[in-house]
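Quick one: structure below, then a few questions.
Yeah, one chain of the complex is gone here, protein chain that is, but the others are all in their spots.
Moving on, here comes subunit A:
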Amino acid sequence: MILAILKRLLMLVPVLIGITLLSFLLLQIMPGDPASRAMGTRASAEELQAMRELWGLDKPLWVQYLYFLRDCLTGSFGVSIFHKQPIITLVAERLPYTLAIVAYSTVIALVIALPFAILAAANRGRLADVAIRQVFVVLIAVPPFWLCYVLILGLALGMGWFPTGGVGEGLLENLHRLFLPSLVVGLSTAALIQQSLRAALIDTMQADYIDTARAKGLRRREVFLRHVLPNSLISTISIIGVRISWIIGGTVVVEKIFSAPGLGSLLIDAIVSRDLPVIRGLTVFFAIMVVLVNLITDICYALADPRVRLE
């Protein structure tokens, strides 16, 4: 197992070389001169030249790439033109918030999805199943910004139950403060999990070994909890994995509305301010996260299903 994990991590190396090269070249072919884009149109020629030298933009392309590679390897991922700070510092400031949303929203999603998936599977094709599906389809379809405002207007401003945003101190306060943004992210995760878990439950309930379990005389609840549910949950692992990869960089709207600093808004801000090193560094960082989440997903699979081995 450990060996397999190390092997997988080793396989990361060529992947990362590819990703760094790609993100470097893609931003290189963006039109315009990075220095003037960063400095604005009113900068003088000398200022621009100084800027280019400072950021190594006057060097040949391959040298610039090597610089970038060095920055990635030393873990700084480059320095932000706008913030004048190593990108890893910027990431470190925002990562806790993003990870908190990841964990919190996933827990919320599971708490919501589990009972509704079970209810829907048990009443397949009947009113409850159809109604649940409709509600979750709507939840996937509503734009997150709309959901954010409805929740803020209703639960935060209206009822005064929750703060409208920001980040607080300590676990308890943040559980309270981050509830609404996590709910917004968690609801669509819940919809995804509910759909896939419902299908998995229905599938598993028809498996031969469920008949075997019933033939032993097990009660309905025992059959469900020991045989149907565990085997069905395995298939939702990958859904959760994919969803977490997305949440890490994809919650800009929620971060903006709840005025909370996450990785998504860091990327958008960098794009707006043309902070090329940040865009580049974050791209590589996100790629690493996706690969890592994938690896963790596969490890979870291998742990949950004895038939699956980590390759």
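Throughout what follows, a residue touches a chain if its C-beta (ideal position, glycine included) is under 8 Å from a C-beta of that chain, and two chains touch if they have at least 3 such contacts; residues count from 1.
One rule holds for everything that comes next: contacts and distances are computed from a predicted model.
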(request) Among "Succinate dehydrogenase/fumarate reductase iron-sulfur subunit", "Aspartyl/glutamyl-tRNA(Asn/Gln) amidotransferase subunit B", "Methionine ABC transporter ATP-binding protein" or "Glycolate oxidase subunit GlcE", go ahead and choose the protein name stored in UniProt for the chain not displayed. (result) "Methionine ABC transporter ATP-binding protein"
(request) Identify the residue among A:M205, A:L263, A:I279 or A:V293 that touches the chain left out of the display. (result) A:M205
(message) Out of A:L218, A:V242, A:I268 or A:L292, which residue would touch the omitted chain in the full complex?
(response) A:L218
(request) Using the definition of touch stated at the top, determine which of A:N231, A:S265, A:T283 or A:T297 touches the missing chain. (result) A:N231
(request) Just the residue numbers, please: which parts of subunit A touch the chain that's not shown? (result) 202, 205-220, 222, 226-227, 230-231, 234, 304-307
